[in-house]
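Complex shown without one protein chain; remaining protein chains in place.
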(Lines give C-alpha, C1' and ligand atoms only; values in the text may rest on other atoms or scores of the structure.)
Protein backbone atom coordinates (compact mmCIF):
# COMPACT_ATOMS: atom_id res chain seq x y z
CA UNK A 1 0.00 0.00 0.00
CA UNK A 2 3.03 2.28 0.04
CA UNK A 3 2.63 5.01 -2.55
CA UNK A 4 4.84 7.96 -1.68
CA UNK A 5 7.71 9.00 -3.84
CA UNK A 6 10.83 6.87 -3.97
CA UNK A 7 12.91 9.16 -1.73
CA UNK A 8 12.63 7.91 1.81
CA UNK A 9 10.35 10.67 3.00
CA UNK A 10 8.30 9.53 5.92
CA UNK A 11 6.80 12.81 7.09
CA UNK A 12 3.68 14.32 5.57
CA UNK A 13 2.46 17.88 6.07
CA UNK A 14 -1.34 17.98 5.95
CA UNK A 15 -2.83 21.37 5.07
CA UNK A 16 -6.61 21.62 5.21
CA UNK A 17 -7.61 24.58 3.04
CA UNK A 18 -10.93 26.25 2.46
CA UNK A 19 -10.83 29.22 0.07
CA UNK A 20 -7.18 29.96 0.78
CA UNK A 21 -5.90 30.82 -2.70
CA UNK A 22 -4.32 34.02 -1.40
CA UNK A 23 -2.39 32.69 1.59
CA UNK A 24 -1.52 29.25 0.23
CA UNK A 25 1.32 30.12 -2.21
CA UNK A 26 3.47 31.67 0.54
CA UNK A 27 2.86 28.75 2.87
CA UNK A 28 3.74 26.20 0.19
CA UNK A 29 6.76 28.27 -0.80
CA UNK A 30 8.12 28.21 2.72
CA UNK A 31 7.54 24.43 2.91
CA UNK A 32 9.19 23.77 -0.46
CA UNK A 33 12.57 24.60 1.09
CA UNK A 34 12.26 21.50 3.24
CA UNK A 35 13.23 18.58 1.03
CA UNK A 36 12.44 16.00 3.69
CA UNK A 37 8.71 16.67 3.71
CA UNK A 38 5.83 15.73 1.44
CA UNK A 39 2.89 18.10 1.42
CA UNK A 40 -0.77 17.30 0.85
CA UNK A 41 -3.38 20.04 0.61
CA UNK A 42 -6.93 18.91 1.36
CA UNK A 43 -9.16 21.33 -0.50
CA UNK A 44 -12.32 21.38 1.59
CA UNK A 45 -14.74 22.09 -1.25
CA UNK A 46 -13.38 25.57 -1.92
CA UNK A 47 -15.21 27.82 -4.36
CA UNK A 48 -12.02 29.63 -5.35
CA UNK A 49 -8.82 28.39 -7.05
CA UNK A 50 -7.37 26.72 -3.94
CA UNK A 51 -6.87 23.34 -5.65
CA UNK A 52 -5.07 24.86 -8.63
CA UNK A 53 -2.89 27.10 -6.51
CA UNK A 54 -1.95 24.14 -4.32
CA UNK A 55 -0.99 22.00 -7.33
CA UNK A 56 1.08 24.87 -8.73
CA UNK A 57 2.79 25.12 -5.36
CA UNK A 58 3.98 21.54 -5.75
CA UNK A 59 1.67 19.89 -3.24
CA UNK A 60 -0.36 16.76 -3.73
CA UNK A 61 -3.97 17.89 -3.85
CA UNK A 62 -6.95 16.00 -2.49
CA UNK A 63 -10.15 17.78 -3.44
CA UNK A 64 -13.27 17.10 -1.42
CA UNK A 65 -16.46 17.26 -3.49
CA UNK A 66 -18.13 19.55 -0.94
CA UNK A 67 -17.27 21.32 2.29
CA UNK A 68 -16.88 18.94 5.23
CA UNK A 69 -15.42 21.38 7.73
CA UNK A 70 -11.91 21.28 9.13
CA UNK A 71 -12.47 17.99 10.96
CA UNK A 72 -13.61 16.22 7.80
CA UNK A 73 -10.73 17.64 5.76
CA UNK A 74 -8.26 16.51 8.42
CA UNK A 75 -9.70 13.00 8.60
CA UNK A 76 -9.34 12.80 4.85
CA UNK A 77 -5.72 13.91 5.20
CA UNK A 78 -5.08 11.29 7.89
CA UNK A 79 -6.58 8.64 5.64
CA UNK A 80 -4.31 9.74 2.82
CA UNK A 81 -1.29 9.58 5.14
CA UNK A 82 -2.15 6.08 6.35
CA UNK A 83 -2.80 4.69 2.86
CA UNK A 84 0.35 6.25 1.51
CA UNK A 85 2.42 4.70 4.26
CA UNK A 86 3.74 7.78 6.05
CA UNK A 87 5.22 7.24 9.48
CA UNK A 88 4.22 10.64 10.84
CA UNK A 89 2.33 13.74 9.86
CA UNK A 90 1.94 17.39 10.82
CA UNK A 91 -1.25 19.41 10.69
CA UNK A 92 -0.41 22.83 9.25
CA UNK A 93 -2.52 25.93 8.71
CA UNK A 94 -3.09 27.28 5.20
CA UNK A 95 -3.21 30.89 6.32
CA UNK A 96 0.40 31.37 7.33
CA UNK A 97 -0.21 31.17 11.05
CA UNK A 98 2.31 28.38 11.58
CA UNK A 99 6.02 28.68 11.13
CA UNK A 100 8.12 26.20 9.16
CA UNK A 101 10.97 26.82 11.58
CA UNK A 102 8.85 25.33 14.35
CA UNK A 103 8.44 22.00 12.55
CA UNK A 104 11.62 20.59 14.07
CA UNK A 105 10.41 21.30 17.61
CA UNK A 106 7.03 19.76 17.01
CA UNK A 107 8.33 16.64 15.24
CA UNK A 108 11.15 15.81 17.64
CA UNK A 109 9.02 14.38 20.50
CA UNK A 110 7.57 11.76 18.11
CA UNK A 111 10.98 10.07 18.07
CA UNK A 112 10.80 9.78 21.85
CA UNK A 113 7.49 7.88 21.72
CA UNK A 114 4.96 10.68 21.74
CA UNK A 115 1.83 10.03 19.65
CA UNK A 116 0.38 13.52 19.56
CA UNK A 117 2.46 16.69 19.86
CA UNK A 118 0.64 19.98 20.34
CA UNK A 119 2.36 23.17 19.28
CA UNK A 120 1.14 25.49 21.98
CA UNK A 121 0.69 29.26 21.68
CA UNK A 122 0.46 30.25 25.31
CA UNK A 123 2.96 28.24 27.26
CA UNK A 124 5.77 30.30 28.77
CA UNK A 125 8.49 30.52 26.21
CA UNK A 126 6.13 30.89 23.34
CA UNK A 127 6.68 33.92 21.22
CA UNK A 128 4.89 37.01 20.16
CA UNK A 129 1.43 35.62 19.63
CA UNK A 130 -1.04 38.03 21.17
CA UNK A 131 -4.20 36.43 22.43
CA UNK A 132 -7.32 38.59 22.47
CA UNK A 133 -9.38 38.84 25.62
CA UNK A 134 -12.46 36.92 24.48
CA UNK A 135 -10.28 34.27 22.93
CA UNK A 136 -8.15 34.12 26.06
CA UNK A 137 -11.07 33.48 28.36
CA UNK A 138 -12.48 30.92 25.94
CA UNK A 139 -9.14 29.11 25.97
CA UNK A 140 -9.16 29.18 29.76
CA UNK A 141 -12.57 27.60 29.82
CA UNK A 142 -11.55 24.80 27.47
CA UNK A 143 -8.44 24.22 29.56
CA UNK A 144 -10.60 23.68 32.63
CA UNK A 145 -12.94 21.31 30.81
CA UNK A 146 -10.03 19.24 29.53
CA UNK A 147 -8.44 19.19 32.97
CA UNK A 148 -11.71 18.03 34.48
CA UNK A 149 -12.19 15.22 31.99
CA UNK A 150 -8.64 13.99 31.54
CA UNK A 151 -6.85 15.10 34.69
CA UNK A 152 -4.18 16.78 32.60
CA UNK A 153 -3.48 20.45 31.98
CA UNK A 154 -3.08 21.26 28.31
CA UNK A 155 -2.45 24.96 27.86
CA UNK A 156 -3.57 25.34 24.27
CA UNK A 157 -6.31 22.77 23.79
CA UNK A 158 -7.49 24.09 20.46
CA UNK A 159 -4.16 24.64 18.71
CA UNK A 160 -4.22 23.58 15.08
CA UNK A 161 -0.47 22.98 14.98
CA UNK A 162 -0.06 19.31 15.82
CA UNK A 163 2.14 16.36 14.93
CA UNK A 164 0.97 12.73 14.84
CA UNK A 165 2.66 9.33 15.10
CA UNK A 166 1.66 6.47 12.82
CA UNK A 167 -0.58 4.79 15.44
CA UNK A 168 -2.22 8.15 16.12
CA UNK A 169 -2.80 8.61 12.39
CA UNK A 170 -4.40 5.19 12.11
CA UNK A 171 -6.65 5.95 15.06
CA UNK A 172 -7.69 9.36 13.73
CA UNK A 173 -8.16 8.08 10.16
CA UNK A 174 -11.10 6.16 11.56
CA UNK A 175 -12.33 8.35 14.40
CA UNK A 176 -11.41 12.00 13.96
CA UNK A 177 -14.39 14.11 15.05
CA UNK A 178 -15.81 16.66 12.65
CA UNK A 179 -18.17 18.88 14.57
CA UNK A 180 -17.21 22.43 15.49
CA UNK A 181 -14.26 22.54 17.93
CA UNK A 182 -13.17 19.11 16.81
CA UNK A 183 -9.60 19.79 17.95
CA UNK A 184 -10.55 19.71 21.62
CA UNK A 185 -12.69 16.64 21.15
CA UNK A 186 -9.88 14.90 19.26
CA UNK A 187 -7.39 15.75 22.00
CA UNK A 188 -9.58 14.26 24.71
CA UNK A 189 -10.35 11.24 22.61
CA UNK A 190 -6.64 10.59 22.07
CA UNK A 191 -5.86 10.93 25.79
CA UNK A 192 -8.77 8.68 26.68
CA UNK A 193 -7.62 6.02 24.25
CA UNK A 194 -4.24 5.97 25.97
CA UNK A 195 -2.12 7.82 23.43
CA UNK A 196 0.91 9.77 24.62
CA UNK A 197 0.17 13.49 24.34
CA UNK A 198 2.89 16.13 24.68
CA UNK A 199 2.77 19.91 24.44
CA UNK A 200 5.63 22.06 23.15
CA UNK A 201 5.77 25.86 22.98
CA UNK A 202 6.04 27.30 19.47
CA UNK A 203 6.16 30.75 17.91
CA UNK A 204 3.08 31.58 15.88
CA UNK A 205 2.26 34.47 13.62
CA UNK A 206 -1.03 36.19 14.15
CA UNK A 207 -3.50 35.34 11.42
CA UNK A 208 -3.19 37.39 8.28
CA UNK A 209 -6.88 37.35 7.55
CA UNK A 210 -8.51 37.97 10.92
CA UNK A 211 -11.36 35.59 11.62
CA UNK A 212 -13.33 37.20 14.43
CA UNK A 213 -16.25 35.54 12.68
CA UNK A 214 -17.22 33.47 15.68
CA UNK A 215 -20.11 35.46 16.97
CA UNK A 216 -20.34 35.55 20.75
CA UNK A 217 -23.69 33.78 20.99
CA UNK A 218 -22.78 30.95 18.65
CA UNK A 219 -19.51 30.54 20.50
CA UNK A 220 -21.28 30.09 23.82
CA UNK A 221 -23.65 27.58 22.26
CA UNK A 222 -20.77 25.61 20.80
CA UNK A 223 -18.84 25.58 24.08
CA UNK A 224 -21.85 24.24 25.90
CA UNK A 225 -22.41 21.65 23.17
CA UNK A 226 -18.80 20.53 23.23
CA UNK A 227 -18.82 20.17 26.99
CA UNK A 228 -22.04 18.21 26.95
CA UNK A 229 -20.72 15.90 24.24
CA UNK A 230 -17.43 15.41 26.01
CA UNK A 231 -19.03 14.58 29.31
CA UNK A 232 -21.50 12.20 27.68
CA UNK A 233 -19.04 10.51 25.36
CA UNK A 234 -15.73 10.39 27.10
CA UNK A 235 -16.60 7.77 29.63
CA UNK A 236 -17.42 5.14 27.05
CA UNK A 237 -14.08 4.79 25.30
CA UNK A 238 -12.19 1.59 25.89
CA UNK A 239 -8.48 1.94 26.56
CA UNK A 240 -6.43 1.36 23.43
CA UNK A 241 -4.83 -2.02 23.00
CA UNK A 242 -1.04 -1.91 23.05
CA UNK A 243 0.34 -1.15 19.60
CA UNK B 1 -16.03 -4.43 -20.06
CA UNK B 2 -14.29 -7.78 -19.79
CA UNK B 3 -11.41 -7.40 -17.40
CA UNK B 4 -10.49 -10.79 -16.00
CA UNK B 5 -7.14 -12.36 -16.66
CA UNK B 6 -6.38 -13.76 -20.08
CA UNK B 7 -6.76 -17.41 -19.13
CA UNK B 8 -10.32 -18.41 -19.92
CA UNK B 9 -11.52 -18.43 -16.35
CA UNK B 10 -15.22 -17.87 -16.27
CA UNK B 11 -15.99 -18.75 -12.68
CA UNK B 12 -15.63 -16.33 -9.81
CA UNK B 13 -15.63 -17.20 -6.13
CA UNK B 14 -17.14 -14.35 -4.10
CA UNK B 15 -16.12 -14.24 -0.45
CA UNK B 16 -17.80 -11.59 1.67
CA UNK B 17 -15.58 -11.01 4.69
CA UNK B 18 -16.05 -8.95 7.83
CA UNK B 19 -13.15 -9.10 10.28
CA UNK B 20 -12.01 -12.52 9.07
CA UNK B 21 -8.22 -12.02 9.12
CA UNK B 22 -7.80 -15.25 11.08
CA UNK B 23 -9.88 -17.65 9.00
CA UNK B 24 -9.28 -16.13 5.58
CA UNK B 25 -5.72 -17.38 4.85
CA UNK B 26 -6.74 -21.04 5.11
CA UNK B 27 -9.81 -20.51 2.95
CA UNK B 28 -7.81 -18.70 0.28
CA UNK B 29 -5.09 -21.33 0.51
CA UNK B 30 -7.54 -24.12 -0.21
CA UNK B 31 -8.97 -22.18 -3.15
CA UNK B 32 -5.54 -21.40 -4.59
CA UNK B 33 -5.19 -25.07 -5.60
CA UNK B 34 -8.01 -24.59 -8.09
CA UNK B 35 -6.44 -22.95 -11.12
CA UNK B 36 -9.79 -22.58 -12.88
CA UNK B 37 -11.23 -20.11 -10.38
CA UNK B 38 -10.76 -16.41 -9.73
CA UNK B 39 -11.38 -15.23 -6.20
CA UNK B 40 -12.68 -11.86 -5.05
CA UNK B 41 -12.87 -10.96 -1.36
CA UNK B 42 -15.35 -8.22 -0.54
CA UNK B 43 -14.07 -6.63 2.66
CA UNK B 44 -17.21 -5.36 4.35
CA UNK B 45 -15.63 -2.41 6.15
CA UNK B 46 -13.49 -4.57 8.45
CA UNK B 47 -11.56 -2.91 11.23
CA UNK B 48 -8.86 -5.60 11.17
CA UNK B 49 -6.38 -6.57 8.45
CA UNK B 50 -8.87 -8.51 6.33
CA UNK B 51 -8.09 -6.56 3.15
CA UNK B 52 -4.36 -7.04 3.49
CA UNK B 53 -4.62 -10.71 4.34
CA UNK B 54 -6.89 -11.23 1.36
CA UNK B 55 -4.48 -9.50 -1.02
CA UNK B 56 -1.60 -11.55 0.37
CA UNK B 57 -3.68 -14.67 -0.21
CA UNK B 58 -3.79 -13.84 -3.91
CA UNK B 59 -7.40 -12.68 -4.10
CA UNK B 60 -8.70 -9.57 -5.77
CA UNK B 61 -9.87 -7.29 -2.97
CA UNK B 62 -12.85 -4.96 -3.07
CA UNK B 63 -12.93 -2.84 0.07
CA UNK B 64 -16.22 -1.29 1.13
CA UNK B 65 -15.71 2.02 2.94
CA UNK B 66 -18.08 1.00 5.74
CA UNK B 67 -20.01 -2.04 6.85
CA UNK B 68 -22.99 -2.80 4.62
CA UNK B 69 -23.84 -6.22 6.01
CA UNK B 70 -23.57 -9.52 4.18
CA UNK B 71 -26.27 -8.62 1.65
CA UNK B 72 -24.52 -5.40 0.65
CA UNK B 73 -21.15 -7.12 0.38
CA UNK B 74 -22.67 -9.82 -1.80
CA UNK B 75 -24.39 -7.35 -4.09
CA UNK B 76 -21.06 -5.59 -4.51
CA UNK B 77 -19.49 -8.95 -5.37
CA UNK B 78 -22.22 -9.69 -7.92
CA UNK B 79 -21.66 -6.30 -9.47
CA UNK B 80 -17.94 -7.02 -9.70
CA UNK B 81 -18.67 -10.39 -11.34
CA UNK B 82 -21.03 -8.86 -13.90
CA UNK B 83 -18.67 -6.02 -14.79
CA UNK B 84 -15.69 -8.33 -15.08
CA UNK B 85 -17.59 -10.59 -17.43
CA UNK B 86 -17.74 -13.82 -15.45
CA UNK B 87 -20.22 -16.43 -16.64
CA UNK B 88 -20.92 -17.83 -13.20
CA UNK B 89 -20.08 -17.26 -9.58
CA UNK B 90 -20.07 -19.04 -6.25
CA UNK B 91 -20.80 -17.47 -2.88
CA UNK B 92 -18.27 -18.82 -0.38
CA UNK B 93 -17.89 -18.30 3.34
CA UNK B 94 -14.77 -16.64 4.74
CA UNK B 95 -14.86 -18.69 7.94
CA UNK B 96 -14.02 -22.08 6.51
CA UNK B 97 -17.53 -23.46 6.68
CA UNK B 98 -17.63 -24.41 3.01
CA UNK B 99 -15.57 -27.10 1.36
CA UNK B 100 -13.61 -26.55 -1.83
CA UNK B 101 -14.28 -30.19 -2.73
CA UNK B 102 -18.00 -29.38 -2.91
CA UNK B 103 -17.51 -26.72 -5.59
CA UNK B 104 -17.81 -29.26 -8.41
CA UNK B 105 -21.19 -30.48 -7.14
CA UNK B 106 -22.54 -26.98 -6.73
CA UNK B 107 -21.31 -25.71 -10.10
CA UNK B 108 -22.36 -28.68 -12.23
CA UNK B 109 -26.13 -27.94 -12.35
CA UNK B 110 -25.40 -24.51 -13.89
CA UNK B 111 -24.34 -26.30 -17.07
CA UNK B 112 -27.75 -27.95 -17.21
CA UNK B 113 -29.58 -24.62 -17.13
CA UNK B 114 -29.95 -23.95 -13.43
CA UNK B 115 -29.70 -20.27 -12.41
CA UNK B 116 -29.32 -20.67 -8.67
CA UNK B 117 -27.82 -23.74 -7.02
CA UNK B 118 -28.13 -24.04 -3.26
CA UNK B 119 -25.62 -26.15 -1.41
CA UNK B 120 -27.85 -27.65 1.24
CA UNK B 121 -26.81 -28.80 4.68
CA UNK B 122 -29.75 -30.90 5.65
CA UNK B 123 -30.89 -32.87 2.64
CA UNK B 124 -30.38 -36.61 2.94
CA UNK B 125 -26.95 -37.41 1.69
CA UNK B 126 -25.39 -34.34 3.20
CA UNK B 127 -22.52 -34.96 5.52
CA UNK B 128 -21.61 -34.46 9.09
CA UNK B 129 -23.01 -31.01 9.67
CA UNK B 130 -24.80 -31.03 13.00
CA UNK B 131 -27.70 -28.63 13.26
CA UNK B 132 -28.54 -27.34 16.72
CA UNK B 133 -32.10 -27.56 18.01
CA UNK B 134 -32.98 -23.85 17.92
CA UNK B 135 -31.37 -23.51 14.53
CA UNK B 136 -33.16 -26.61 13.32
CA UNK B 137 -36.59 -25.38 14.28
CA UNK B 138 -35.83 -21.97 12.79
CA UNK B 139 -34.85 -23.66 9.55
CA UNK B 140 -38.09 -25.63 9.62
CA UNK B 141 -40.07 -22.45 10.01
CA UNK B 142 -38.33 -20.80 7.09
CA UNK B 143 -38.91 -23.92 5.01
CA UNK B 144 -42.63 -23.68 5.66
CA UNK B 145 -42.74 -19.97 4.82
CA UNK B 146 -40.90 -20.55 1.56
CA UNK B 147 -43.17 -23.49 0.73
CA UNK B 148 -46.21 -21.34 1.40
CA UNK B 149 -45.03 -18.47 -0.79
CA UNK B 150 -43.40 -20.34 -3.65
CA UNK B 151 -45.03 -23.74 -3.60
CA UNK B 152 -41.62 -25.41 -3.50
CA UNK B 153 -39.81 -27.20 -0.74
CA UNK B 154 -36.27 -25.96 -0.25
CA UNK B 155 -34.62 -27.81 2.61
CA UNK B 156 -31.92 -25.26 3.47
CA UNK B 157 -33.39 -21.88 2.67
CA UNK B 158 -30.68 -19.85 4.39
CA UNK B 159 -27.59 -21.67 3.16
CA UNK B 160 -24.77 -19.30 2.25
CA UNK B 161 -23.20 -21.79 -0.17
CA UNK B 162 -24.73 -20.94 -3.53
CA UNK B 163 -23.80 -20.85 -7.21
CA UNK B 164 -25.20 -18.37 -9.72
CA UNK B 165 -25.61 -18.29 -13.48
CA UNK B 166 -24.85 -15.14 -15.45
CA UNK B 167 -28.54 -14.07 -15.72
CA UNK B 168 -28.91 -14.67 -11.98
CA UNK B 169 -25.83 -12.53 -11.32
CA UNK B 170 -27.20 -9.72 -13.45
CA UNK B 171 -30.51 -9.87 -11.61
CA UNK B 172 -28.91 -9.93 -8.17
CA UNK B 173 -26.38 -7.19 -9.05
CA UNK B 174 -29.38 -4.89 -9.17
CA UNK B 175 -31.80 -6.36 -6.66
CA UNK B 176 -30.01 -8.40 -4.01
CA UNK B 177 -31.69 -7.64 -0.67
CA UNK B 178 -29.57 -6.51 2.24
CA UNK B 179 -31.64 -6.71 5.36
CA UNK B 180 -31.12 -9.45 7.91
CA UNK B 181 -31.92 -12.93 6.51
CA UNK B 182 -31.36 -11.64 3.03
CA UNK B 183 -30.60 -15.16 1.78
CA UNK B 184 -34.21 -16.31 2.22
CA UNK B 185 -35.56 -13.16 0.65
CA UNK B 186 -33.15 -13.52 -2.28
CA UNK B 187 -34.20 -17.12 -2.79
CA UNK B 188 -37.88 -16.25 -2.94
CA UNK B 189 -37.22 -13.27 -5.15
CA UNK B 190 -35.31 -15.49 -7.60
CA UNK B 191 -38.06 -18.10 -7.69
CA UNK B 192 -40.71 -15.43 -8.12
CA UNK B 193 -38.82 -13.88 -11.00
CA UNK B 194 -38.84 -17.24 -12.77
CA UNK B 195 -35.26 -18.33 -12.27
CA UNK B 196 -34.43 -22.02 -12.14
CA UNK B 197 -33.53 -22.96 -8.56
CA UNK B 198 -31.91 -26.28 -7.68
CA UNK B 199 -30.74 -27.70 -4.38
CA UNK B 200 -27.84 -30.09 -4.00
CA UNK B 201 -26.59 -31.74 -0.82
CA UNK B 202 -23.09 -30.77 0.27
CA UNK B 203 -20.78 -31.53 3.15
CA UNK B 204 -20.14 -28.54 5.39
CA UNK B 205 -17.82 -28.00 8.27
CA UNK B 206 -19.26 -26.59 11.43
CA UNK B 207 -18.19 -23.01 11.99
CA UNK B 208 -14.85 -22.53 13.66
CA UNK B 209 -15.96 -19.48 15.58
CA UNK B 210 -19.45 -20.26 16.85
CA UNK B 211 -21.93 -17.46 16.32
CA UNK B 212 -24.79 -18.18 18.68
CA UNK B 213 -24.97 -14.41 18.94
CA UNK B 214 -28.49 -14.13 17.61
CA UNK B 215 -30.39 -13.75 20.81
CA UNK B 216 -33.73 -15.53 20.88
CA UNK B 217 -35.83 -12.38 21.03
CA UNK B 218 -34.11 -10.66 18.15
CA UNK B 219 -34.37 -13.85 16.15
CA UNK B 220 -38.11 -14.03 16.65
CA UNK B 221 -38.47 -10.39 15.66
CA UNK B 222 -36.46 -10.96 12.50
CA UNK B 223 -38.44 -14.04 11.54
CA UNK B 224 -41.69 -12.19 11.93
CA UNK B 225 -40.31 -9.28 9.97
CA UNK B 226 -39.05 -11.48 7.17
CA UNK B 227 -42.37 -13.28 6.90
CA UNK B 228 -44.29 -10.04 6.91
CA UNK B 229 -42.10 -8.57 4.19
CA UNK B 230 -42.26 -11.70 2.12
CA UNK B 231 -46.01 -11.91 2.31
CA UNK B 232 -46.45 -8.22 1.50
CA UNK B 233 -43.86 -8.04 -1.26
CA UNK B 234 -43.80 -11.31 -3.06
CA UNK B 235 -47.00 -11.01 -5.01
CA UNK B 236 -46.00 -8.06 -7.15
CA UNK B 237 -42.94 -9.36 -8.98
CA UNK B 238 -43.34 -9.62 -12.72
CA UNK B 239 -42.32 -12.93 -14.28
CA UNK B 240 -38.86 -12.67 -15.71
CA UNK B 241 -38.59 -12.13 -19.45
CA UNK B 242 -37.09 -15.08 -21.32
CA UNK B 243 -33.30 -14.89 -21.33
CA UNK C 1 -68.77 -3.93 13.10
CA UNK C 2 -71.80 -1.70 13.08
CA UNK C 3 -72.81 -3.16 16.40
CA UNK C 4 -69.42 -2.33 17.81
CA UNK C 5 -69.59 1.26 16.70
CA UNK C 6 -73.16 1.62 17.88
CA UNK C 7 -72.17 0.27 21.27
CA UNK C 8 -69.63 3.01 21.60
CA UNK C 9 -71.71 5.56 23.39
CA UNK C 10 -70.09 9.01 23.60
CA UNK C 11 -68.85 8.85 27.13
CA UNK C 12 -69.08 5.32 28.50
CA UNK C 13 -66.64 3.32 26.37
CA UNK C 14 -63.68 5.18 25.05
CA UNK C 15 -65.54 8.47 25.05
CA UNK C 16 -65.73 8.62 21.29
CA UNK C 17 -68.88 9.00 19.27
CA UNK C 18 -69.85 6.65 16.47
CA UNK C 19 -68.91 9.24 13.88
CA UNK C 20 -65.48 9.75 15.35
CA UNK C 21 -65.02 6.01 15.31
CA UNK C 22 -65.94 5.68 11.69
CA UNK C 23 -63.73 8.61 10.72
CA UNK C 24 -60.70 7.25 12.57
CA UNK C 25 -61.25 3.78 11.17
CA UNK C 26 -61.43 5.07 7.60
CA UNK C 27 -58.34 7.22 8.01
CA UNK C 28 -56.39 4.38 9.58
CA UNK C 29 -57.38 1.96 6.84
CA UNK C 30 -56.32 4.50 4.22
CA UNK C 31 -52.97 4.76 5.98
CA UNK C 32 -52.59 0.98 6.02
CA UNK C 33 -53.27 0.73 2.29
CA UNK C 34 -50.78 3.54 1.67
CA UNK C 35 -48.04 1.82 3.66
CA UNK C 36 -48.63 -1.56 2.03
CA UNK C 37 -48.49 0.01 -1.43
CA UNK C 38 -45.16 1.64 -0.60
CA UNK C 39 -43.68 -1.63 0.63
CA UNK C 40 -44.81 -3.47 -2.48
CA UNK C 41 -43.04 -1.00 -4.66
CA UNK C 42 -39.92 -1.73 -2.58
CA UNK C 43 -39.83 1.88 -1.59
CA UNK C 44 -39.79 1.30 2.13
CA UNK C 45 -37.24 -0.61 4.15
CA UNK C 46 -38.63 -3.37 6.24
CA UNK C 47 -37.84 -1.80 9.60
CA UNK C 48 -40.09 1.13 8.70
CA UNK C 49 -42.69 -1.23 7.36
CA UNK C 50 -42.81 -3.04 10.67
CA UNK C 51 -43.04 0.30 12.44
CA UNK C 52 -45.95 1.65 10.43
CA UNK C 53 -47.87 -1.58 10.28
CA UNK C 54 -47.53 -1.91 14.05
CA UNK C 55 -48.73 1.66 14.55
CA UNK C 56 -51.69 1.16 12.23
CA UNK C 57 -52.63 -2.09 13.94
CA UNK C 58 -52.52 -0.46 17.37
CA UNK C 59 -54.92 2.22 16.24
CA UNK C 60 -57.23 -0.34 14.67
CA UNK C 61 -57.30 -2.35 17.88
CA UNK C 62 -58.02 0.73 20.01
CA UNK C 63 -60.81 1.78 17.67
CA UNK C 64 -62.39 -1.66 17.47
CA UNK C 65 -62.31 -2.18 21.22
CA UNK C 66 -63.23 1.16 22.82
CA UNK C 67 -63.35 -0.49 26.24
CA UNK C 68 -59.64 -1.03 26.02
CA UNK C 69 -59.06 2.66 25.62
CA UNK C 70 -61.45 3.50 28.46
CA UNK C 71 -59.74 1.06 30.77
CA UNK C 72 -56.30 2.33 29.82
CA UNK C 73 -57.44 5.89 30.47
CA UNK C 74 -58.71 4.98 33.90
CA UNK C 75 -55.43 3.21 34.60
CA UNK C 76 -53.46 6.30 33.59
CA UNK C 77 -55.86 8.62 35.41
CA UNK C 78 -56.95 10.45 32.27
CA UNK C 79 -60.59 11.47 32.41
CA UNK C 80 -61.09 12.06 28.70
CA UNK C 81 -60.23 8.83 26.81
CA UNK C 82 -59.60 10.48 23.40
CA UNK C 83 -56.80 12.42 25.11
CA UNK C 84 -55.19 9.06 25.95
CA UNK C 85 -55.43 8.18 22.31
CA UNK C 86 -53.73 11.41 21.25
CA UNK C 87 -51.09 11.06 23.96
CA UNK C 88 -50.17 7.60 22.69
CA UNK C 89 -49.94 8.94 19.14
CA UNK C 90 -47.68 11.81 20.21
CA UNK C 91 -45.49 9.40 22.18
CA UNK C 92 -45.06 7.16 19.15
CA UNK C 93 -44.22 10.17 17.00
CA UNK C 94 -41.53 11.21 19.47
CA UNK C 95 -39.90 7.80 19.38
CA UNK C 96 -40.06 7.81 15.60
CA UNK C 97 -38.41 11.24 15.49
CA UNK C 98 -35.58 10.04 17.74
CA UNK C 99 -35.09 7.03 15.48
CA UNK C 100 -35.00 9.32 12.45
CA UNK C 101 -32.37 11.57 13.95
CA UNK C 102 -30.25 8.48 14.58
CA UNK C 103 -30.67 7.33 10.99
CA UNK C 104 -29.86 10.80 9.70
CA UNK C 105 -26.68 10.96 11.80
CA UNK C 106 -25.54 7.66 10.35
CA UNK C 107 -26.39 8.71 6.81
CA UNK C 108 -24.47 11.94 7.20
CA UNK C 109 -21.44 10.11 8.55
CA UNK C 110 -21.56 7.72 5.60
CA UNK C 111 -21.87 10.54 3.09
CA UNK C 112 -18.80 12.15 4.67
CA UNK C 113 -16.81 8.94 4.38
CA UNK C 114 -17.87 8.61 0.76
CA UNK C 115 -16.82 12.21 0.01
CA UNK C 116 -13.39 11.53 1.51
CA UNK C 117 -13.04 8.29 -0.44
CA UNK C 118 -14.03 10.03 -3.67
CA UNK C 119 -11.46 12.78 -3.03
CA UNK C 120 -8.71 10.21 -2.43
CA UNK C 121 -9.72 8.25 -5.53
CA UNK C 122 -9.66 11.36 -7.65
CA UNK C 123 -6.17 12.18 -6.48
CA UNK C 124 -5.04 8.66 -7.43
CA UNK C 125 -6.69 8.72 -10.83
CA UNK C 126 -5.22 12.10 -11.69
CA UNK C 127 -1.77 11.05 -10.56
CA UNK C 128 -1.92 7.85 -12.59
CA UNK C 129 -3.36 9.40 -15.73
CA UNK C 130 -0.99 12.36 -15.56
CA UNK C 131 -3.84 14.76 -15.97
CA UNK C 132 -3.31 16.84 -12.91
CA UNK C 133 -1.96 20.33 -13.33
CA UNK C 134 1.13 20.39 -15.59
CA UNK C 135 3.16 22.25 -12.98
CA UNK C 136 2.92 19.30 -10.64
CA UNK C 137 6.05 17.41 -9.67
CA UNK C 138 6.90 15.32 -12.79
CA UNK C 139 8.00 12.37 -10.62
CA UNK C 140 4.49 11.94 -9.39
CA UNK C 141 2.82 12.42 -12.76
CA UNK C 142 5.00 9.92 -14.53
CA UNK C 143 4.44 7.16 -12.01
CA UNK C 144 1.38 5.91 -13.95
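In this document, chain identifiers A, B and C correspond to the written order of the chains, with residue numbering beginning at 1 in each.
Operating definition for what follows: a residue touches a chain if its C-beta (ideal position, glycine included) is under 8 Å from a C-beta of that chain, and two chains touch if they have at least 3 such contacts.
These numbers come from a predicted model, not from an experiment.
On the side of chain C, the interface with the absent chain consists of residues 10, 16-23, 27, 31, 34-35, 38, 43-45, 48, 51-52, 55, 80, 82-83, 86, 89-90, 93, 96-97, 100, 103-104, 107, 110-111, 114, 117-118, 121, 124-125, 127-128, 143-144, using the contact rule stated above. In the full complex, chain B makes contact with the omitted chain through residues 5-6, 42, 52, 55-56, 58, 60-66, 68, 72, 75-76, 79-80, 83, 178.
Rule of thumb we're sticking to: only the chains that are shown with their structure count from here on.
In terms of which chains touch, the assembly is arranged as an unbranched chain of neighbours. Mean C-alpha positions place chain A and chain B at a centre distance of 44 Å. Between chain A and chain C, the centres computed from C-alpha atoms are 40 Å apart. With touch defined as above, chain B holds no residue shared between interfaces to two or more other chains. Residues of chain C found to touch two or more other chains are absent.
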